[in-house]
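First the structure, which I've put down as C-alpha cells, then a few questions once you've had a look.
The complex appears here minus one protein chain, its other protein chains still in place.
== chain A ==
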Amino acid sequence: MTSSVDQVMVSVAEGSLPKVLNDLREAGLVVDTVLEALGVITGTAEVRAIPALQSIPGVLDVERQWRVQLPPY
C-alpha cells in the first residue's frame, strides 16, 4: 500500500505560473498538467509534502483530487 502519495490540484496567483511551477517541483510536486488558461497545476505529491506546497509564495490552494462516478444504468 502506497498511501503516502496523493493526486492533487494547485491553484496559483495570476501571472505567477513559471516561477511557482519551479518552486512546486522543488518542493516535491510531480507535475501532470499545467493548465495555463486557469492558473492551475495538477500532479501527484507525497502527503507529507503538501504543507510545503501550500506555503510556496504564489500558491493559493492545494487540494486532493476528487473522483467522480456516474450512477450505472
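Just so it is clear, a contact is a pair of C-beta atoms (placed from the backbone, for glycine too) under 8 Å apart; a residue touches a chain by one contact, two chains touch by 3 or more; residues count from 1.
Simple rule for what comes next: contacts and distances are computed from a predicted model.
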item	value
Omitted chain (choose from "Subtilase family protein", "Transporter", "YibE/F family protein" or "Putrescine transport system permease protein") - UniProt protein name	"Subtilase family protein"
Positions on chain A where the hidden chain makes contact	1-3, 7, 9-11, 14, 32-33, 35-40, 42, 60-61, 63, 65-73
